[in-house]
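Here it is, the structure, as structure tokens.
Only one protein chain is missing; all other protein chains are in place.
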Amino acid sequence: MNETATPVTKPRHTEPPPIEKVAALRWMRENLFNSPLNSMITVLLGLGLVFALPDFIRWGLVQAVWSGNHEACRAGAGACWAVVGEKHRPMLFGVYPYEEHWRLIVALVVYLSVIAATLTPMFWKVKILAPLWIGNLAVCLTLMWGGILGLSPIDTSQWGGLPLTMVLFTGTVVFGSPLAVLLALGRRSHLPGIKSVCVVFIESLRGVPLITILFVAVNVFPLFLPEGLEFDKLLRVMAGMAIFFACYQAEVIRGGLQAIPRGQIEAAEALGLSYWQLMRRIVLPQALRICLPGLVNHIIAAFKNTSFVLIIGLFDILTATTAVMEDPVWRIFFVEAYLFVAVIYFSFCFALSKYSQLVERWLNEGRRF
Amino acid sequence: MTDTETAATEPDGAVAIKLVDVNKWYGNFQALRDVNIDVKRGERVVVCGPSGSGKSTMIRCINRLEAHQKGQIIVDGIELTDNLKNIEAIRSEVGMVFQSFNLFPHMSVIDNLTLAPMLVRKMPKADAEQLALKYLERVQIPEQAYKYPGQLSGGQQQRVAIARSLCMQPRIMLFDEPTSALDPEMIKEVLDVMVELAEEGMTMIVVTHEMGFAKTVADTMIFMDNAEIVEIAAPDVFFTNPASERTQLFLNQILTH
Partner (left out) sequence: MAQDAQSGPALEDQPKGDTSILNSMAFRGIAYQVLLAVCVVLGGLYLYINVNANLDRQGIATGWGFVTENAGFDIGESPIPYDSEDTYGFALWIGVLNTLRVAVVGIVLATILGVFMGIARTSRNWLLSKVANVYVEVCRNVPVVLHVLFWATVVRFLPAPRQAIIPFDGAYLMNRGVVFPIPNEHPAYVWVGVAFVLGIVGAVVLGRWAQRRRELTGQYIPTFWWGLAIIIGLPLVVWLVQGAPLSWNVPTLKGFNFQGGLALSPEYAALVVGVTVYTGAFIAEIVRAGIQAVPHGQIEAARALGLRPGFIMRYITMPQALRIIVPPTASQFLSLTKNSSLGVLIGYPDLVNIGNTTLNQTGQAVEAIAIMMIVYLSISLTISIAMNLYNRLVAIKER
């Protein structure tokens, strides 16, 4: 040991860690074989995948029949993707007239672009979103309905497939969301009369299956109307689904409202703002940001719930596919057809759920939007 | 109303706030018992007392954040009942600064300030912004105008809160323990602003434990304990020779620190 302390001036010689130099092996050791139990599980799963995956790939890709007619498919041993090629038009667009499909495609592109814009925080001002959506709905509905601008008129009973799914979804969310806000505010009201009406409404509708509400829309709504007055079936179904959606969404919004500190409302009241002014400017903007992930979850659910119209005979994409697969020669290839529809649903829902996780991360980071 | 900064420069005898036999209960618990005070225009009143004595409740009754069950509250000649028009009129003349600032976190500082003038006084945006910048200068943080509350320190936030109330050009300001939530090194900057306001003649009621501030600025001291007013006196009498023993006890506890 030295008497005087010598300052360390030379850089220390750093040694590498004493484990495997191969990164892949170390990763496997840490993540796959880090305990006896895990090693056993890895081996079992690995074996299972090794046996199952090649078969699946062989079926789905290698031996698959990509085009041709049903005889080629039966002759082949793999998946029959030709059924998608053959039937994708009626699956995607229902009984909409063949030559007018371009209108649906244009409408879909416009619609999806507007959705992408709506999800971007940069556009989250009422001044931007309101005209954007009004324009969107105007363009899409005009394209689908026709009757003006030289487009041939096509009645709603002929709407089907993916556009119908989108129409139902949009109607549900657009009509249901304001109702949800009102129900949530009503449920938090101090006036017992208003609060109890909202509670009863929300809890009753959350307790029944969506199917019964659709039955009500189809069978009972017409009874509510005076003689001679009739409402389009599509509109009735949309109304039913919107009310159902609103009841679930109201609970999510209520959670957000409860998270706002009371001091915010007091400060706004002390400044002289009225109830609706402070709700619109102070409470709701903060509350909706807080519960945004929950809101998106229910929006995803609303998209999936459009498939329930199968039961009442509206031809959304799933119903259209089921109808198409009644075709006796293609019937056996239902797996491929359903997989096709599943992929469409999955893409939309998965993308939205990843978006919801992204928003949650933004919120946790305190990012401003 | 012209852009005058204050209603008057010294107490001119007109009664700004009058509480007559005010009582308030929370359920079975009585929070205010037979409270009577008169505050003249331009007067600076400091209210002190132990926690739970009813001081915050009393000033929160003045702008109807709490509702009193018995007695009368008259602000600027208007009686405070549950009549909405009266409440609105009173709230536009009375500004309040809270212990926890209560700034709106999703809006920038300048938006916080211009919101009420635009919505309640229907001011055009340009005028409101000019007003806001002027008051931000008054509280000496004009450079923070475009930041968000979360980016400011506690002392800065409270000064923004004061400026926000001032933008409504109130004749009376209520302060509910404005420095209790601040770190010690930031208390002074807020108290300085309040002292300046007081010197300009703003009618103020301040609930606080800051006795130094009270000695500098107060015209009247009120001591509350257990939901009642125990003593009302001028500061020189209050601090040296209070009439009540409870007041003396309280002062001993506070002033030894």
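To keep things simple, chains are lettered A and B as they appear, and every chain counts its residues starting from 1.
Simple rule for what comes next: a contact is a pair of C-beta atoms (placed from the backbone, for glycine too) under 8 Å apart; a residue touches a chain by one contact, two chains touch by 3 or more.
Since the model is a prediction, treat every value here as computed from it, not as a measurement.
J.: For the chain that's not shown, point to the residue among A:S152, A:N219 or A:Q258 touching it.
T.: Reading the full complex, the residue touching the unseen chain is A:N219.
J.: Which listed residue, A:P54, A:G85, A:P178 or A:P209, touches the chain dropped from view?
T.: Residue touching the chain left out of view: A:P209.
J.: Since one chain isn't shown, list which residues of subunit B touch it in the complete complex.
T.: Subunit B touches the missing chain through residues 15, 18, 20-21, 36-40, 43, 72, 74, 77-79, 81-87, 89, 219-220, 229, 232.
J.: Residues of subunit A in contact with the chain that isn't shown?
T.: So the residues of subunit A touching the missing chain come out as 31-32, 34-35, 38, 41-42, 45-46, 190-194, 197, 203-204, 206-212, 215-216, 219-220, 222-227, 300, 304-305, 307-308, 310-311, 318, 322, 325, 332, 334-335, 338, 341-342, 345-346, 349-350, 353.
Just so it is clear, only the chains that are shown with their structure count from here on.
J.: Using mean CA coordinates as chain centres, what's the subunit A-subunit B distance in Å?
T.: 50
J.: Can you list the residues on subunit A that touch subunit B in the complex?
T.: 261, 263-264, 266-274, 277, 281-282, 285-286, 289, 366, 368
J.: Subunit A touches which residues of subunit B in the complex?
T.: 63-65, 88, 91-92, 94-96, 98, 100, 102-106, 115-116, 119-120, 148, 150, 161, 164-165, 168
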